[in-house]
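Left out: one protein chain. Kept in place: all the others.
And then chain A:
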Amino acid sequence: MSADIAWLIWEATLDTMWMVAVAMIVATLIGIPLGVFLATSGKGELLAAPLLNRVLGLIVNATRSTPFIILVVAIIPFTRLVAGTSIGTKAAIVPLTIAAAPFIARLIETAIREVDQGLVEAARAMGATPLQIVRKVLLPEALPAIVLSLTLAVVSLIGYSAMVGAVGGGGLGDLGIRYGYQRFMPDVMAAVVVVLIVLVQGVQSIGDRLARRLNKRVRQAQGPA
């Protein structure tokens, strides 16, 4: 493999990481509040707003059931509005974000719902407001699960980012298709796959380790009691 190709792979890796990082940050900023709301706004729940809950649930489901490649094409006008262009790596961030936000919201919703309702009751008995319950009970207690959810979302986004080559987005997937497949360079294809495996592996083990450290539910090995 020539130095040029190695350079291409390096650049594509940076592109992928950049796309995934920006999309992930924005999607998390949308997904966490949305997920918390979905988990707490059902009928008779903490922030009960059943109608809004239903509407948001429908929007989330609609977005999640649209195949990513169709989503990318379908929202091109919106992408142009936000990114100023509809092609390139910058433009690719928009559909990635739109796809990831509802996914993250559902994961966060599940994580929040896993929190023992007894803790919510205890906080209510202390006179906590709904927002205090979210901030001081639900989010901290769900934190290990939230970290694992976000890890899963990063891994999925790395996968999605391979498809944005369809709109001229760069990154590893795009490189693999253009060089590895269209130009019959199986070594490039193999290199791309290896880099992707290393990326996913790295993200997963960082996420796992962080979640384990945050999880105080299991007794951890410490000094003498």
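Rule of thumb we're sticking to: contacts are C-beta pairs under 8 Å (C-beta built on N, C-alpha and C of every residue); 3 or more make two chains touch, one makes a residue touch a chain; residues count from 1.
Basically, contacts and distances are computed from a predicted model.
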{"item": "Chain left out of the displayed complex - its UniProt protein name, from \"NAD(P)-dependent oxidoreductase\", \"Cell division ATP-binding protein FtsE\", \"ABC transmembrane type-1 domain-containing protein\" or \"4-oxalocrotonate decarboxylase\"", "value": "\"Cell division ATP-binding protein FtsE\""}
{"item": "Touch with the omitted chain, as defined above, among A:Ala128, A:Val155 or A:Met185", "value": "A:Ala128"}
{"item": "Sole residue of A:Ala12, A:Val60, A:Ile104 or A:Val137 that reaches the chain not shown, by the stated touch rule", "value": "A:Val137"}
{"item": "Missing-chain contacts mapped onto chain A", "value": "116, 118-119, 121-129, 132, 136-137, 140-141, 143, 214, 216-220, 222, 225"}
